[in-house]
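For this view, one protein chain was removed and the others were kept in their places.
What follows is subunit A.
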């Protein structure tokens, strides 16, 4: 069953918490991964790999750089989840 927007944000929050140690409540749609959440380009790859597993999506390398905010990632997953 496809995940809802709330479920995706909650899932991303857990992933970001696990990888970068950021409190889950800080992970909001408008937050930038690199500027607000301390997720650098390599941690972002780890976030993407974890999100792919969790939400059954494929996020190719060339799309990763367009996912600047939690909202960008959530929209991407909503649109592409299997």
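Quick notes
Operating definition for what follows: contacts are C-beta pairs under 8 Å (C-beta built on N, C-alpha and C of every residue); 3 or more make two chains touch, one makes a residue touch a chain; residues count from 1.
Simple rule for what comes next: contacts and distances are computed from a predicted model.
Between the listed names "Beta-ketoacyl-[acyl-carrier-protein] synthase III", "ATP-binding cassette domain-containing protein", "ABC transporter permease subunit" or "Carbon monoxide dehydrogenase large chain", the UniProt record for the complex's undisplayed chain reads "Beta-ketoacyl-[acyl-carrier-protein] synthase III". From the options A:6, A:25 or A:61, the residue with contact to the unseen chain in the full assembly is A:61.
Although one chain is hidden here, its contacts on subunit A can still be listed: residues 40-42, 45-46, 48-49, 61, 64.
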